[in-house]
Each structure stands twice: as C-alpha cells, then as structure tokens.
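Next up is a structure, given as structure tokens.
Here the complex is missing one protein chain, while the rest keep their positions.
All chains are identified by letter, namely A, B and C, in their written order; residue positions are counted from 1 within each chain.
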C-alpha cells in the first residue's frame, strides 16, 4: 500500500468514529502523510458569552488536524502537549481552515504547527502540538 | 457591591449567553474573585476516533474556567495564549472537574493554572492560560 | 539503595558535569524523588538590553530544576516541550529560587510545574515542562 493510501485509510477510520469532529461539522480538504487540511463553519451553539466562537472550538479543529496529520504515517500517535494563541475573534457564519504541517518527526516524538485562518486568509489562531509516537500500528 | 457579588454577576452574565459551555453541560461549582470550579460529564458525542474524549473537550472546559476566573474581578479579560497537557484518557460517562487558580495578576496580564481531574481525584489534564486584561469593565 | 539516595546520586552526577548550571551559579537546596529546589543570584553578565535579567536566565534555572526532578527517579528523562511566563522583572543582585513539582508521571511522560520566586516570596516566572522518560537507567 502506498504512503498516501495508508494516510487516507487511517484518517477515514479515525474520522468515521470521531463523533465530536462530526458534531463540529469538520470536512477533510486534504490528507497526506504528515499533513492535513480541515474546514468548518462557526454555528450559534459554538459561541461563548462574548458572542464570538468559544476558544475550545478553534482548539478542537486544530487538535483534530494534529491527530489526523500525526497518525497519517500509520503509527498510532497521542497528543502530549499543545498550545494555542488566539489572534482574531470569530463570529457565527465564519468559515475557517486549519492546516497542519509536520515540523519535526523523530522515532518517538512529532511536532506540528497548525495555522487556523478564515477562508479570506486572515490568521485567527496559531497552534503547536507535540505527540508521542507509540509502537502500535493502525490496522488498515 | 462586594467583590464576591461582582464575580457572581459577571459569570452569570457570561454563562447565560455561552451556548457552547451550555452544550458541554458545564455546571458552576464555585465562582469567586480570581477562582472558578466547573464540572461536566463526558457524553458520546464528545468522543474521538479512539473512543475517548476528544482533546478539545477537556480544553474547552478548562478554557471556560479560565474565562470565568479571569473576568471575575469585573474587568474584561481575553485569552492570549493557553497550553494543555493531556495525561489520562476519559471515557463516556466520566465526570470531570476543572479548578482554575490565579497564579499572577498584574495590571495588564493574568496567569492561571487549571487542573482537570476525575471526580475520583485522578488528574487528567493540566492547563496554563495567560490573559490580557482590557481597560473595559463588565456592566453588572 | 533508597529512592532518596538514588535521587541524590543521579543529580550529583548530572550537576558535576553541567558546566552551564555551574556558570549560572546554581546551588541545590533540595533534591528528592520527583522534586528539586534550586537557588541562584542574578549577576551583571545575565542582564539584557533593558537592564533586567535576560529571559533565558530564569528559563535556564527552571530547565535545570526540571532536569534534576525528572531524572531523580533513576530513569533518564529528556525535555520535549517547555513553556514559561515571565511575570516580574529581575535586577542585578536579586536572588531567586526555583521549585519543581511533579504533577504527573506515567510510564513514558512526566509533567512538572516549576515556580520561580524571589527569596522575598514574589513569583517572577511560571514554567511548565513535559519530559519523555527513556528506558535507560542512570548508572549510579
């Protein structure tokens, strides 16, 4: 199986049982080894008391992008430390895109930057994620 | 108005319009100036493809605890940088508690630790949040 | 050998070859399994262009405290992700203390909070560190 096929099959399997990513309405724009691009739309039930998207919404999108990108090599990977800076607010109806990029991937540890933008290109949040790569492979 | 009353009124106002915290089923256990304790239960639609709570769920609970604790002094505060380490997995039905503690609060910047535990006491995630304290007051 | 003896011997071995910690003038106040308290004094060559301690100085003290605390169990541990918030400035002559506390320690991953204070008790920086625990033991 090619690396691309492994990536697609692993993320299909992850996504199909990921109820929360589905509740968020996450769409997969691209999945490749070490890479993922996701898209979603801000709905009313995602807002906080300032009438802007709750910080947990952009975090969750980025965290899904991290999970997909870091598992796409076929090895199970689990998040151990993540951080996010919120630089712009989001309103109901805004569409956002998260792009995960693999910055470093050694035997045990992977580091990813995930940039979250509006479809207009404006950055809204910056996420860094570190994962531990287990010795277990996905059965795909 | 006492500091305690300000804290309660601000958080009431925040919570009543916070659709996402309500979707999460967040209950307020305690709100005091610079402090908050929240509680919620993991539901099926909060799980990811590993059948454990999506990282965004514990993050969101902690982020709400940060928002309530940091706004409780009556000044509007916005999150600028947060990080979380996930140390234990959560299953459907698990009940968790987030406790926000103010570590530092200067004129412009506040720093908070939020510890997320199971009701049994086991730590499941560790969150650090930094907020920018605006010059605008809550109208309560 | 008792756990306390292992901790002391490992940190002795680490410290005796740690040229940078020695340049910093770090003194060990306490070393126990999963715990360390260190002390140092700000010298002129540690200042930045604002005439306050360079951010790297408090980071370095905290990073040494992390290394000592996380290796004290006798297993080699390496830092994989650390973060620090600087909440107060330090001047030449200030004496500071870093206290490392083990928040979580599983088979592979350890998480530590390190609080840096002036000897007067004022917090000056807050550090969170995550380490990967290798399968290699210290030979002590």
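Keep this in mind: a contact is a pair of C-beta atoms (placed from the backbone, for glycine too) under 8 Å apart; a residue touches a chain by one contact, two chains touch by 3 or more.
The shown structure was predicted, so the numbers you read here are calculated from the model rather than taken from an experiment.
Contact with the undisplayed chain is limited, among C:6, C:38, C:69 or C:84, to C:84.
Taking the complete complex into account, residues 83, 85, 87, 103-104, 106, 109, 111, 113, 115, 123, 126, 128, 130 of chain A touch the chain not shown. Summarising the interface, chain C meets the missing chain with residues 13-21, 23, 44-51, 54-57, 59-61, 63-64, 67, 78-86. Contacts to the hidden chain, counted on chain B, fall at residues 80-81, 83, 108-109, 130, 132.
In this text, only the chains that are shown with their structure count from here on.
When chain centres are set by their Cα atoms, the one at the greatest distance from chain C is A. We define each chain's centre as the mean of its Cα atoms; on that basis chain B and chain C are separated by 29 Å.
Averaging Cα coordinates per chain places chain A and chain B 22 Å apart. Chain C has residues 83, 109, 130 in contact with two or more other chains.
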